[in-house]
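Sharing a structure with you now.
Missing here: one protein chain of the complex. Every other protein chain is in place.
Then we have chain A:
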Amino acid sequence: MPKVLIIDDSAVMRKIIQRNILQSGLLVDEFVEAGDGREGLEKAISNNVDLILCDWNMPNMTGIEFVKALRGSGQKSNIPIVMVTTEGGETKIEEAKSSGANGYLTKPFTPEQLKSKLGNFLLVK
């Protein structure tokens, strides 16, 4: 079963996302956590993760900087990335997609919305 990397500077939000994924019936074997884009980049490259969920506003390296860095790294650069963020404007969504994000989910979200966005990348029970 897949391994999912969650990058968010809030430990609480990482926990909320995990619980919502499990509650929505999406099949995940293991969660890997990172507190900012820089740590996320290290963990994305050093772990065999199948999907990355990434916040936008974080210290050290923002989510959009992370997306650009991973896509330009030449290492594990094809891992699907879904932005999970409070940034909900059309221009932000376009910026994320043009930078290489594969999906976009605005906080707050329901388990059903999460399932709908991640269902393209994860199997459902």
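Definition applied: contacts are C-beta pairs under 8 Å (C-beta built on N, C-alpha and C of every residue); 3 or more make two chains touch, one makes a residue touch a chain; residues count from 1.
Heads up, the rule we're going with is that contacts and distances are computed from a predicted model.
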Chain excluded from display, named as in UniProt, from "Branched-chain amino acid ABC transporter permease", "Sulfur carrier protein", "Chemotaxis phosphatase CheX-like domain-containing protein" or "Neutral metalloproteinase": "Chemotaxis phosphatase CheX-like domain-containing protein"
Where the unshown chain meets chain A, residue by residue: 9-13, 15-16, 19, 23, 57-59, 85-89, 91, 106-110, 113
